[in-house]
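Note that one protein chain is taken out, while the other chains of the complex remain in position.
Our next item is subunit A:
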């Protein structure tokens, strides 16, 4: 397919593609390749920009690789020999490299001897649009769409003609539409008023940026038309931004629910004030980190395996805390609070001493990075979408356990009337252990999810303990549904307030609101009724 296109006329692009077709010839021109890279190794960024242009025009078959590596900062030069190399792995002191001209293995070099060919953001933009231009010729439709989207706002005069050719030969309507818009943005920058009609109604942020700068145009006609088009777009965006805020709110809410749901069992159902709950979350997050260390290169698999592992680690830690501290303090909430607070400090410092006081890197697998595009103006970040789903699944499983299993039945029996349950043959101590382990394990699951959103460090748990208690108390102690509703609604309230009150004030307002609410309804949103309430 691309062979046919390669013979179509086009300014520099043609040369490049001709070069691709004439691989064999180019291969012999090592001297030329060396010269091209030499010109790239200049202290001035303007000279580098010209050198990049020259590489694109040269049509050398290695140019694609060079540009990719230059963009990644991997194209480097040996200080003494002047040899150009591509660094394969740039961590540690000695780096494995390949020769940039022959692309053959060149052993290892010390980072002390290598000089990187630095680029700045301007060059990065230039490289990205050059690479996007090349990507327009790949067979994969998604790659072509991404490339076309990348070109929005970065089209300049020499690209207009080859882009016209691409559009004429493109099968995919979406790619054509995006490229048309890219060209229209270019024409608008040149002062073409007709381009505005083509851009009207698009929600893409780069289109809006172009229209916004057109409103400051010297030509009053262009300025007015651009303002009118923008007003129309803003109207459409209003719904989008409402949906976006809702999503933000639900996402924050799901984090709160995840953090609090374990506490809803240990505090809500069992009545144990566990200040070390946050540290159980932290243990779950560290389990994810440890899993990724055990399975290097497979962050996705590691993350999936961390779900059962995180549950087990936190549950075992929970059992240890229950057996060593909490069982001796039954019915003494103040002592429990202080003792578990001590446990939380011990756990934090343990992690600092054994692992490191530094945060640990937890990698997000590819399928959790980036965002899911609903339309041009609204995309949902994938990691938060997964966490939202995960929170709901965890909640559903927990409801199932509490309502449908023997354990759930026993737990409810013991918490409602311990003495009666024991006389019915339920082993209350065993139930205590199991319940606390379940609540702790769920905290571990929260940690696994949080490792994808925030830092994994010794302070992770501290940041969530207050929020967790807040959600459980607001929702109504002892009620899992209450926790779900409270978490989600607090999340939404917070995110609705944040844009106009600021992050600091929004948090304060939410706290004040909860205090007032608890004054009015001390038992929270969903108070327990009946005999259980007296216990």
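Everything below uses one rule, namely that contacts are C-beta pairs under 8 Å (C-beta built on N, C-alpha and C of every residue); 3 or more make two chains touch, one makes a residue touch a chain; residues count from 1.
The rule we apply is simple: contacts and distances are computed from a predicted model.
The subunit not displayed here is recorded in UniProt as "Urea transport system substrate-binding protein", chosen from "Molybdenum cofactor biosynthesis protein MoaD", "LytR family transcriptional regulator", "Threonine synthase" or "Urea transport system substrate-binding protein". Within the whole complex, the absent chain has one touching residue among A:144, A:186 or A:384, and that is A:384.
In the complete complex, the hidden chain is touched by one of A:155, A:261 or A:363, namely A:363.
Note that of A:212, A:324 or A:375, the residue touching the chain absent from this view is A:212. Counting over the whole complex, subunit A has residues 72-73, 90-93, 112, 115-116, 118-122, 124-125, 128, 205-206, 208-216, 244-245, 248, 251-252, 255, 349, 352, 357-364, 369-371, 379, 381-384, 453-459, 462-463, 494-495, 498-499, 502-504, 507 touching the chain that is not drawn.
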